[in-house]
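Remarks on the structure that follows.
Every protein chain but one is kept in place in this view of the complex.
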Amino acid sequence: MSFRSISHSAPFTHQASSVQKIMFTVLLALIPATAFNLYLFGWPAILLFSVTVGSCVIVEAGCLALAGRPVRATLGDYSAVLTGWLLAMSLPPWAPWWIGFLGAIFAIALAKHPFGGIGQNVFNPAMVARVALLISFPVAMTVWVMPHPLFSAGAPGFFDAIAITFGGQMPDAVSAASALGHVKTELTRGIPVSQSMVQAPDLMDMMMGYRAGSLGETSAILILAGGLFLMAKRIISWHIPLSVMGGVFLMGAIFHAVDPARFASGTFHLLSGATFLGAFFIATDYVTSPVSKKGQLIFGLGCGVLIWLIRTFAGYPEGVAFAVLLMNALVPIIDQYTRPRAFGRNRKGEPLPLGEEKP
Amino acid sequence: MKLFPIRGGIHPDYRKELSSEKVIVALPLPAALYIPLQQHIGVPSEVLVNVGDLVKKGQMIARSGGTLSAPQHAPTSGHIRSITDIPAPHPSGLAQTTIVLEPDGKDEWGELPAPIVDPFTADPHTINERVAASGIVGMGGAAFPSAIKLNLGTQKKLEILLLNGAECEPYLTCDDRVMREHADEVIDGARIMAHALGVHRVVVAIEQNKPQAIDAMTRAASAFSEVEVVGVPVQYPMGSERHLVQAITGRETPAKKLTADIGVLVHNVATARAVHHAVRFGRPLISRVVTVSGKAVREPNNIEVPIGARVADLIAFCGGFSVEPESLVNGGPMMGQPLPGLDVPVVKGMSGILALTAAEINQQPASSCIRCGVCVTICPCGLSPVDMAAFIRKDNFETAAKLGVMDCVSCGSCSWLCPSHIPLVHYFNYAKGMINAQDREQRKIEQTRMLAEAHALRVEKAAAEKAAFLAAKKAQAAAASAAKEKDGTPA
Partner (left out) sequence: MLLAVSSLTIMGVTLGSILGAAAYFLAVEEDPLEEELKAMLPGSQCGQCGYVGCSQYAVALAKDEAPITLCTPGGKAVIEVLAKKMGVTADLSEHEEKVPEYAFIIEDLCIGCTRCIKECSVDAIMGANKLMHTVIAEACHGCEKCIQVCPTDAIVMHPVPLTLSSWHWAKPEDQHVVH
């Protein structure tokens, strides 16, 4: 009698986790915030969301087939669905369908597969797509609408939505500015932040998500709930979310204290834009973040500080995508310098000297 | 007692309940025993018997082959049927020289060395000699000759003898049962070893998932102030020597050093019991307790097995397989070695035989790494498995070595929880093997160079001697002819 597994070394027991399960859990965690926002922005958002996720899956399948890899097995890991989902969440909710479709091509065919597919990409695919779209189509990518909850008065019906998403017929009256955009525009017109912030939605509305913004980013509280769920499931740890939000908040708070007329408050920065979505779901992407906890803290802090810098000083009102991409580029070097200390060795890798109790 | 944290680690499904309540039973003598000459780290033993010899139980049948070696003894009385090559209990399935003993059924003891009556006044050297002559090797799995470790007492400044009863591997319950059923023998053996080492403190470390063992050992140790029994947290790989020392003393063994260098010597509980038998009764190591478990075995059990019984005998004793196992493992599931078949013998370092189903093993096809970093977080040795595996995959062993692959203890934690099911430890075992092979090759080249230089020197010297000889002869001839001439002149 002989045994098949003689070609495998130990261990002969394995935990029942898988890439598929991890991705699926992340999708689960995204559902509350997404469902709420789809309700808030109505049929056009639902259509755009479906187009974006669907395109990502189709483009992924095409790339896998081209690369000669098993299509069905790899699609089953949900990573393309997750990329499409996150991309959709970062788009203006009433954007035309081709934004979602082009985004899928940017994300999957440009940012993911040329590097070798899942696990190999240096940059976060959803953020590459968002930035590429923002730079290529600045107008379409900055048309914000106030919430028009499904079935409420004035909300577009299904057929209106088809006209909006597929016909490009954007009703004029509905466009609105995002809070960040508003503050930035007002500042360029010479109106101090302290005044413009009064006109921005109040913090409670911002927290609940009842504000203009990207398709999935507005509800801080539901995103937080999803993030905490992921932490409870041990999919992500607190290191990246806390350091991203800490970075944004601290920079905001310090500079606001110095000059309230010029700089928005830390709380405002924390609750506006995609801070929560970025902290819990974008920056925590396994593939494009450091592997060690120490590295993750550095990475998160870097993201936080960059978000604030870009929002405050750069041309764009929102900086999450840029900040994450910039930090993505640093991940290999962060990884190299934050390797843990090996047992019995000092930081340089030399054996510990004898006769010392503490390293 | 204050304990210290160890880095990382995992909490696998322990599945010890399969066999933990089974009292140790003796295996009936099988039809033949197969005693390999290499059951330990080091040089193989040298055969002392001939085919056809009648040997008695406990008789030495192969002597120690060198400094780093151990003798083998007959586990029962009987005839030597043959001395032949049979497959070793090793994943390679390679054969090794093995003495085949056919029991005569009398199980008759031979003449044993006299018991050491009062070991605590005996010369440590006497105890070490007895341990060496009894063929005792580390029974936790490493099978390092125990007497060599006991001799460290004279070379290093030791403070603590740490008895490893952690048994952190899933499934295994043999140490648990030994501690529960033979606590007095274990404690006595430990005290004898402590005396031989010249240390005055014995700590027995047992994972807290074995409360009965902790109880039994605490009771057995209560009369001895120098012995302390400690429950350590259930955290794999707590039983790893260096990590256990860190948990108990807070001291971190420097890389490339031994725990003895920081004052702690670690022995397995079963080894202590073997020392007790050797010193108190003169009995050599001829049997050991083996856990037979896994869901493919009909009746898992803890069995006292004569060394050399075939794995097939144990499985048959446990009612055979309920389903065909996916893998047969020597040792625990985390660090054990797969066995090539059922015809291999039980050896001194074999703590468990596991017949595992595919569902228990749960090995999925590997997919791409998603850099989740969990292997870095949990590595008890503070290594970066994800990086090392990436370099090893490209056969870049030099960088992998720089990242510390040789420091990896192959505990298996990273492979256990990798969501992409990448066989990380297999990569590291491969790299370690390749690096060792390269070292061997390098040594061979060095040796060849030395031999070639010696050869060249010898040839040169021979040529010089020949030349000198010829010159001398010529000179002699010249002298002779000169003398002749001289002689001739007066004539």
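So that you can tell them apart, the chains are marked A and B in the order they are listed, and the count of residues begins at 1 in each.
Operating definition for what follows: contacts are C-beta pairs under 8 Å (C-beta built on N, C-alpha and C of every residue); 3 or more make two chains touch, one makes a residue touch a chain.
Given the structure is predicted, the values throughout are model-derived calculations rather than measurements.
Trainee: Hey, which of B:Leu162, B:Val374, B:Ala389 or B:Leu417 is the one touching the hidden chain?
Mentor: For the chain that is not drawn, the touching residue is B:Ala389.
Trainee: Which of B:Met1, B:Ile445 or B:Ala464 sits in contact with the chain that's absent?
Mentor: Reading the full complex, the residue touching the unseen chain is B:Ile445.
Trainee: Could I get the residues of chain B that touch the absent chain, sorted low to high?
Mentor: 38, 88, 90-92, 94, 96, 365-369, 371, 386, 389-390, 393, 395, 420, 422-423, 426-427, 429-430, 432-434, 436-438, 440-442, 444-445, 447-449, 451-456, 458
The rule is short, and it goes like this: only the chains that are shown with their structure count from here on.
Trainee: Between chain A and chain B, what is the separation of their C-alpha centroids in Å?
Mentor: Whole-Å distance between the two chain centres: 51.
Trainee: Mind pulling up the chain A residues that touch chain B in the complex?
Mentor: 1-6, 8-19, 21-22, 74, 77, 79, 117-120, 286-287, 289-293, 296, 335, 339-345, 349, 351-354, 357, 359
Trainee: Which positions of chain B touch chain A when the two form their complex?
Mentor: Counting only chain B, the residues touching chain A are 7, 10, 12-13, 91, 93, 170, 242-243, 250-257, 261-262, 325-329, 333-342, 354, 356, 360-364, 367-373, 375-377, 379-384, 386-387, 402-404, 407, 410, 412, 415-417, 419-421, 423, 425-426, 429.
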